[in-house]
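Data block below; observations after.
With one protein chain held back, the other chains of the complex are shown just where they sit.
On to subunit A.
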Amino acid sequence: MNLTIFDQFLSPQILGLPLMTLAIILSSMVWPSQNNRWLNNRLSTLQSWFISTITKQLMMPINKPGHQWSTILMSLIILLLTINLLGLLPYTFTPTTQLSMNMALAIPLWLATVLTGLRNQTTKSLGHLLPEGTPAPLIPTLIIIETISLLIRPLALGVRLTANLTAGHLLIQLISTTIIILLPTAPMLSMLTSIILLLLTLLELAVALIQAYVFVLLLSLYLQENV
């Protein structure tokens, strides 16, 4: 069977049964579960330290009512980090390359921040749609522009994650195909291309971490405006 370069992004299935749910759940199972020991082993201590450091860093700018969101935001960042990093292994499927999954994460969470703002501080939320000190003739135009920028936020969140990961995976596959093809005919060029592949893999490692962080950071910023 001939594979195209986009076949790596096909949603996995076995005998017609979709495996997408399994792909997402199994990614989170690499993390050890918390136990009630007073002194944990090194791995659990490291995990706890890591999660509490990120929680403090992300939740510090948000006021107390917004701290209710820490569980869901931390779960989200851990899930995205794990999915993105595991996707860099060869022959693995990355669920975050699917726009459907990223939109399913972005739209409800963004909508929740907007509805929270409209419910708890209606005047302030609506007032933020018009920048302070706008000259009178520009008011309607700016309100429309700000509304469009508000509505485009979930789209940007989902597409950013999808595009970054898809592009990275595609580049890795293209360059590694080039290396294999060039190996018999131009081995020196193939070796130089493999250096590029190494640098690209390091870049994709950084992108995987950064994109997960940016997704959750932007959500926390939207929450900060509304809570």
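Following the convention adopted for this analysis, contacts are C-beta pairs under 8 Å (C-beta built on N, C-alpha and C of every residue); 3 or more make two chains touch, one makes a residue touch a chain; residues count from 1.
Going forward, contacts and distances are computed from a predicted model.
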| item | value |
| --- | --- |
| Omitted chain (choose from "Erythropoietin", "Ethylene receptor", "Response regulatory domain-containing protein" or "ATP synthase membrane subunit DAPIT") - UniProt protein name | "ATP synthase membrane subunit DAPIT" |
| Option touching the unshown chain, where A:Leu26, A:Ile72, A:Ala104 or A:Ile139 are the choices | A:Ile139 |
| Residues in subunit A touching the chain absent from view | 122-124, 126-136, 139-140, 143-144 |
